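Note that this complex is displayed minus one protein chain, with the remaining chains in position.
For chain A:
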């Protein structure tokens, strides 16, 4: 019986959408947008289907597909998901779907915009669901090009020009991926030398014993490569400028999911294949992560441009993810994955709302605003949900991530965790200051012309807001499946220490 290739379908719908858009006439802007929406919805539903039907008792890689691609090189188109990848897949489709609706005001060259956007979404999804190193890298590189074009064509210039932002983003990430490629090639060659069989299959590579020196070398390469992607201190400076210059949808996808490929890669490839290397490098990551958490939080306090606030704050929040990964125990890594999900939906919601407000008001400077809650109560509600999630309020999914990371990391790194926890004060400070200035206070008549969110503009708020709150009040729904994935991954890597006790 031929099984339905669910994962391939999930991956394929946006690509089909992109192709359809390419053949649609350029002036049918409306049809182009609806096609894009229609192409991302099935992926969202399929990923929900995967999330619900994943057999939590059996665990392991499920919905597996494998087609030999170039057997001589040992590369195959292999897909499969476990608890960790399902979470990331769900994050991607939630944000992808919302990003299309957040872009409904794009009318210039809509055809190119939406087809590139759909390709981007598929590319990101691919990295999370493949179990083959080569295919992983392929998808990752597929992502970089659309991003560059999207930023320089549809971006916006403020403190830096969009061309500068796009170039910085692209070059920085390409340099990062060069390190990554070096790491992947080393692994490939080493495994070939060890067994005489060429393979890029992750599960197979994980069964081999690499000597510690080699593991340290490759893990260090990956730390730089994935760390750059995750905006690890001091390799983060592409992130605030990049998000500020990028169009709304790209900021959403980039901050929401693309960045998380870094964290996901560190766990799925780094920890899984190179546990001994991870143990040596982890303390370095933990120390750098403090740079993320505190240094970036302080910068946020001094920012006035909304996109820079969220941009630097995402650098700050990635510090939590890095600490979670560096603590190398089950609890902390569960927390890191949860945090990636939480930060993803939160940052995407933030950028969607900022984009919406910017298009209506043509400014992103918080001091230009005041009392917006009078004119735009729905937008204000959205900003509050995103803001409260960002400062880690219980009842929002981000709190679950932070709390779990703190518990897991505290058993490993006392001082570092205390410093990281202090971040919650500064985050509250800059978030509440920014939102207070912008949303509350006396009504300003110059903004009376602004219309509140309505119709399709509500989609990102409803979809992402629901994810934030449901994840926050019913965390077991997501955490159980993450825990399943992390538990197996760490057990196979022989890294399983529970932490916390």
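Operating definition for what follows: a residue touches a chain if its C-beta (ideal position, glycine included) is under 8 Å from a C-beta of that chain, and two chains touch if they have at least 3 such contacts; residues count from 1.
Throughout what follows, contacts and distances are computed from a predicted model.
Candidate names were "Beta sliding clamp", "Acyl-coenzyme A thioesterase THEM4", "NADH dehydrogenase subunit L" or "C-type cytochrome biogenesis protein CcsB", and the UniProt protein name of the unshown chain is "NADH dehydrogenase subunit L". For the chain missing from the display, the contacting residue among A:216, A:376, A:463 or A:487 is A:487, taking the whole complex into account. From the set A:221, A:366 or A:407, the residue in touch with the chain omitted from the display is A:407, counting the whole complex. Only one of the listed residues, A:150, A:286 or A:388, touches the absent chain: A:388. Within the whole complex, the absent chain has one touching residue among A:416, A:479 or A:493, and that is A:479. For the options A:424, A:459 or A:489, the residue in contact with the chain missing from this view is A:424. Summarising the interface, chain A meets the missing chain with residues 168, 171-172, 234, 237, 295, 298-303, 330-331, 334, 371, 373-374, 388, 391, 393-395, 399-400, 403-404, 406-408, 410-411, 417-418, 421-422, 424-426, 428-429, 432-433, 436, 439-443, 475-476, 479-480, 483, 487, 498-501.
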